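My questions will all concern the structure given below.
What you see is the complex with one protein chain gone and the rest in place.
Per-chain numbering from 1; labels A and B assigned in written order.
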Amino acid sequence: MYNFEFEKPGSIADAVAALGSEDAMPLGGGQTLIPAMKQRLNAPSKLVSLSGIAEMKGVCVRDDGALSIGGATPHAVVAAEAGAHYPALAGLASHIGDPAVRNRGTIGGSLANNDPAACYPSAALGSGATIVTNNREIAADDYFQGMFTTALEEGEIIVEVRFPIPEKANYQKFVQPASRFALTGVFVAKYADGVRVAVTGASEEGVFRWSEAEAALSSDFSASAVDGLSVSPDGMIGDIHGTPAYRASLIKTLTKRAVAAAA
Amino acid sequence: MPQVSMTVNGKATSGDVEGRTLLSAYLRDHLGMTGTHVGCDTSQCGACVVHVNGEAVKSCTMFAAEADGATVDTIEGQANADGSLNVIQQAFQDHHGLQCGFCTPGMVMSAAALLKENPKPTEQEVRDYLEGNLCRCTGYHNIVKAILAASGQDVGAIAAE
Partner (left out) sequence: MPKDSGIGASPKRREDVRFLTGAGNYTDDINVAGQAYVHFLRSDVAHARIKGIDTSAAAGMPGVVKIFTGADFEGVGGLPCGWQVTDRHGEPMQEPPHPILAQGKVRHVGDPIAAVVADTYEQARDAAEAIEVDLEELPAIVDMKAALADGAPKLHDDLTSNLCYDWVLGETDDAVVQKAFDEADHVTTLELTNQRLVANPMEPRVAVGEYKRGTDEYTLYTTSQNPHVIRLLMCAFVLGLPEHKVRVVAPDVGGGFGTKIFHYAEEAFCTFAAKACNRPVKWTASRTEAFMSDAQGRDHVTKIELAMDKDNNFTALRTNTLANMGAYLSTFSSSVPTWLHGTLMAGNYKTPCIQVNVKAVFTSTVPVDAYRGAGRPEATFQIERVIDKAARERGVDPIKLRRQNFITEFPYDTPVALTYDTGDYNGTMDKLEAAADIAGFAARRAESEKNGKLRGLGINCYIEACGIAPSNIVGMLGARAGLYDAATVRVNATGSISVMVGAHSHGQGHETAFPQVVAEMIGIDESQVEIVHGDTSKIPFGMGTYGSRSLAVCGSAMVRATEKVINKAKKIAAHLMEASEADIELKDGMFSVAGTDKSVAWGDVTLTAYVPHNFPLEEIEPGLEETAFYDPANFTYPAGAYACEVEVDPETGKVTIERFAAADDFGNIINPMIVDGQVHGGIGQGIGQALLEGCVYDENGQLLSGSYMDYAMPRADDVPFYTVDHSSQTPCTHNPLGVKGCGEAGAIGSPPAVVNAVIDALQSGGKNVTHIDMPLSPGRVWAAMNG
């Protein structure tokens, strides 16, 4: 990979300052960035590690009842510590990558990268989470803007993610057999004011909400409520692991399973 | 070049590294500890797994600079003080849990992390935990068996032949 200057600040303010230099990039757990750099797909002049910033780590429940997760919190910590408050989210975190990856990869890194097959975007969108950066709060509905594209601006880092805790929720991941990313993943969360269904892995536009299912499930939170619906294969990803039609079919199957598991 | 220091298998080490120097390269090239292997470049095969501050990580997907000040444990430090194989290593030998040996360091390090977290895993838990460790020789049969045996469970009933 190309060489770069490595910096590991101890505070958000220092990290933001370090990211001010030209071609600097933040480094979360590096579990996606480092393999990409090995292929020389990125050439940062400087990598600013976020792993030394204590204020960006940890899991806690806020006064408003939302679950707060620091942007630099590794998946393994979320898997271990979020379970008491938001089991579906902990379950999702416990199946990202593999154990070693989960010890390094972070929620902020995953959401900033917004891989179309990553798990966390479906939880954030499916929970109506708030992405808190060093200078603003972004609603999940505004944050995800297509494959590998987010509302983040250059040098902006995710310091915290706030998840409203649902009454019931579940995540169903159907793995792509090689990468073990989601070939399709569906996150279903039932809140007092309605149900949210977020789908990852399937769409060429990245994570999205399946609004027909949300409407149906908001009036009847049962697997059979989705029976009459279908997802159009248009715009779904087709690759060597699955056709658009297959992914469309999985969305429905996994939604039903998520609802059944949540209920 | 920045200097990093870390305690590897209980011994203080330090060296000048580039920003891009991976932990695996620090171990192999700077310290000459070639027991940690590199089998892929997409963070999947797990031959490079070591423990950093007690947690399993893929050393090919972590910069050496990130481990500055850390405690690192590698396959070279796993044997008992008298040089004899530790419980996990011995189970791998007893149950033929390795063939070519290339994935083995990562397997042993992952197994150690698993058993620390879950001292009596089920077969399924072992298989799930090894999601990030590829072996091309054994079909995993004897690796899973060895880890179950290392946890003190009776593997006599597992089909051998």
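Here is the rule we use: a contact is a pair of C-beta atoms (placed from the backbone, for glycine too) under 8 Å apart; a residue touches a chain by one contact, two chains touch by 3 or more.
Quantities reported herein were computed from a predicted structural model and do not represent experimental measurements.
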* Asked: Which residue, B:72, B:135 or B:149, contacts the hidden chain when the whole complex is considered?
  -> B:135
* Touching the missing chain, which residues of subunit A? -> 1, 3, 38-40, 174, 177-179, 183, 239-243, 245-246, 249-250, 253
* In subunit B, positions touching the absent partner -> 20, 28, 33-42, 44-45, 47, 74-76, 78-79, 85, 89, 92-94, 96, 98-105, 108, 123-124, 126-128, 130-131, 133-145, 158-161
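As a working rule, only the chains that are shown with their structure count from here on.
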* Structure fact -> Taking each chain's mean CA coordinate, subunit A and subunit B are separated, in whole Å, by 28
* Partner subunit B, residues of subunit A touching it in the complex -> 1-6, 8, 27, 30-31, 34-35, 37-39, 47, 49, 51, 76, 97-101, 103-104, 179-180
* Give every residue of subunit B touching subunit A within the complex, in rising order. => 2, 18-20, 22, 41-44, 46, 49, 52, 55-58, 61-63, 65-66, 68, 110, 113-114, 129, 131-133
